[in-house]
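Structure provided below as structure tokens; questions to follow.
Partial complex: the chains shown occupy the same locations as in the complete assembly.
Labels run A, B, C and D following the written order; every chain starts at residue 1.
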Amino acid sequence: MKILVINPIGHSKWDNQDKKIYESFVSPGTTVDVVSLPQGPITVESPEAYAEVIPLVIKRVLEYYEKYDGFIINCFLDPGVKLLRGIIRKPVIGPCEASMSLASLITDKIGIVSVGSALWMIEDHIRSLGYANRLIGLEGIDLGVLDLDKDLELTISKIVERSKKLIDRGAEVIVLGCTGFAGLARKIEEHINIPVIDPAGAAVKILESLIKLNIYNPRAATIIKQ
Amino acid sequence: MKILVINPIGHSKWDNQDKKIYESFVSPGTTVDVVSLPQGPITVESPEAYAEVIPLVIKRVLEYYEKYDGFIINCFLDPGVKLLRGIIRKPVIGPCEASMSLASLITDKIGIVSVGSALWMIEDHIRSLGYANRLIGLEGIDLGVLDLDKDLELTISKIVERSKKLIDRGAEVIVLGCTGFAGLARKIEEHINIPVIDPAGAAVKILESLIKLNIYNPRAATIIKQ
Amino acid sequence: MKILVINPIGHSKWDNQDKKIYESFVSPGTTVDVVSLPQGPITVESPEAYAEVIPLVIKRVLEYYEKYDGFIINCFLDPGVKLLRGIIRKPVIGPCEASMSLASLITDKIGIVSVGSALWMIEDHIRSLGYANRLIGLEGIDLGVLDLDKDLELTISKIVERSKKLIDRGAEVIVLGCTGFAGLARKIEEHINIPVIDPAGAAVKILESLIKLNIYNPRAATIIKQ
Amino acid sequence: MKILVINPIGHSKWDNQDKKIYESFVSPGTTVDVVSLPQGPITVESPEAYAEVIPLVIKRVLEYYEKYDGFIINCFLDPGVKLLRGIIRKPVIGPCEASMSLASLITDKIGIVSVGSALWMIEDHIRSLGYANRLIGLEGIDLGVLDLDKDLELTISKIVERSKKLIDRGAEVIVLGCTGFAGLARKIEEHINIPVIDPAGAAVKILESLIKLNIYNPRAATIIKQ
């Protein structure tokens, strides 16, 4: 099983690190490659950046279409994912919908911690996915995506602080609402006593499930349009 | 009051005609300009084309931001409209949300007639706008957007036939679900006895309302980000 | 375009002032007349008064039916509006549904400030219109309708205080939930930094839109029943 | 326990017959009186008649307030019922809400058969009560209320025919959606094999329950306002 993770950004700085994180979640026999875009924004934190990457992500998937069994768009806003379901007949998944889908299986009191710059876009996305009534709350930490790995302990402590706020309001699971938080779930769990869902982990496990079960996108009129 | 209508396509073939249609709906004192994109798809009928125009529409609005009081994105999929609400503090509106908003004021049994090529994208959009439970049905005619004005009588007769099908299922208003149908509402109404909503007309009347009442987008952090 | 505003009360004390407020919102070419009821309550703040005016409003509309293109029932409870849609084939609108409709176009986090005497009736009405899940909150000021213009600065400061409470809870737009607040939106906006929707303004702009687009009430079996 | 049934019409032609029907449902120890309005429409089949009776019903309840333990407004549109909950602290009930409430306890596939003249008003009422998603369908027979008892066999056969149509679409219970059908449930059940709910029976049993359990309307600020 061959999976391609697309970083919807215009640089490959995080590709190797993301490859390691994704590989930590795959089943034996699955290989993961990570590519970014030939051009694009540095991060996806603004509506302009989000808009910019939507068509670029689609083009990138189509370039690699033949070589992979399924695709992950590595951003919690799931850019292009829904539209790709009308274009190709192979599974495509985003970390947000995958995380919410797994979280919903254990509770309907979900808390999300993300970065603070674009919470309304996440909230809109959650609503359009149909999970609004399962959302206890959405909290952002006051760090930009570029700053997340500058002081990892600080990042973790901020996520923990926001998670506790959500737990006080009734959250029974915390979803890490930014792919920049990928790989941190186990560390967050050391500080709180409810499960924490890793968005990269959720995406890759769900994608493997769809590939194995041959669940493709039924809307695409042809195998591929290029 | 100065309004800019953006045709989210890469040619200006329909700009003059659309300008006339929009001018037929404006209040005295409102001027309308129509521009298309410097580059882009010929029509917005596929998910690829829809994705492509989202960032282009945002750029186009930002280029003209200073000169106009409000903006209409002239496509029934409302591309870029929701994201623009997080970018600029001037009103932006799309024909679909405007039409559904007015239709909802007179009934909760709405029928939409569009072109057949991308009904699932419209359906998804209606759902994300929160109007799914007011939708009696969504029907498409079997003509592409480029063919609509080749034989206008044929186009009208096909729209009428689909409208009647929706009326049989209980529709109390017909929304013309394609900006290529703009200007045809009165002609369709000659054949059916319920109101028909023109998407261009709805968009411009709602935009004038928002401008007059100073209802801007509250999410944009600054007046404009460029 | 000729519009009739009906004050659903038994005196004409506010008719002239309301005419000026409504005229401040209309498009060039629109004329507005304001009439009250031949008899009726002094204000519509109790369930008894609300019930009393429902049939009186319908009668009043039917008396003036021929002379106007559309009708506004000038009370935030929209008395008689929904039933009139089954009686006449000309547009009728209420300030509440018009305001909520426009507010919904820019956000789903709406706050309403009204007078405190009958909040549950407004809440019920919002729910029956289908906007309950977009309501951040409904707050009332502790002044009766008759006292609103006694000390306008006091009234404004009370509305501002309640608006700020709603903004703290996440409201992204404030709807003025009483037609006695009509004309105050701009003054409230000086104190808060989100849009404020004037109920009279919303009603008249939406009504002009419906008239211009020929969107009438489809349920009425005949043009008019008298 | 003393119950007053108010016929929201301007004549007392059906009062005796309704008294007998209601008495057939009450528990031992409950007495029922039936009064109509001093003036009012002959039947409540049009939006104008519905509007007219709303304030009249409220006045009638207030006139008899002291003498009874609870009140039924004998019309399937439940005119005035919701508003009365903000006026008096004694229970008031309508046949529609009572019937839907009991029907919902055994299934969420409810069919309603009513008279054809004002189905949209019933549909609106069902929606505002929150039962829309439990409604399989609403069918009307082509007889006016005044004609129902002219040929009772004909009336029954028409109700049965409509009920069967709803059963074909999945209905698991039939609600008789007109108080003019009161007393016919058992006869309808002879022809179909699912339960049929009598609107008068439902109203009186629910009202007795509310009185016995001392469940009054919490919104009314004082015991009574006159």
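Quick note on the criterion: contacts are C-beta pairs under 8 Å (C-beta built on N, C-alpha and C of every residue); 3 or more make two chains touch, one makes a residue touch a chain.
Just so it is clear, the structure is predicted and the values come from calculations on it, not from any experiment.
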Subunit number of the complete homomer, 4 shown here = 6
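The rule is simple: only the chains that are shown with their structure count from here on.
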Compared with chain B, which chain's mean CA position is the farthest off?
-> D
Separation of chain A from chain C, taking each centre as the mean of its C-alpha atoms, in whole Å | 44
Indicate the residues of chain A shared as contacts by at least two other chains.
-> 127
Chain D - residues contacting chain C, complex = 46-48, 50-52, 54-55, 58, 80, 82-84, 86-87, 118, 120-121, 124, 127-128, 219, 225
Which of the residues in chain B come into contact with chain C in the complex?
-> 25, 27-29, 85, 91, 93, 97-98, 101-108, 130, 172-173, 185-186, 189, 194-195, 197-198, 201-202, 205-206, 208-210, 212-219
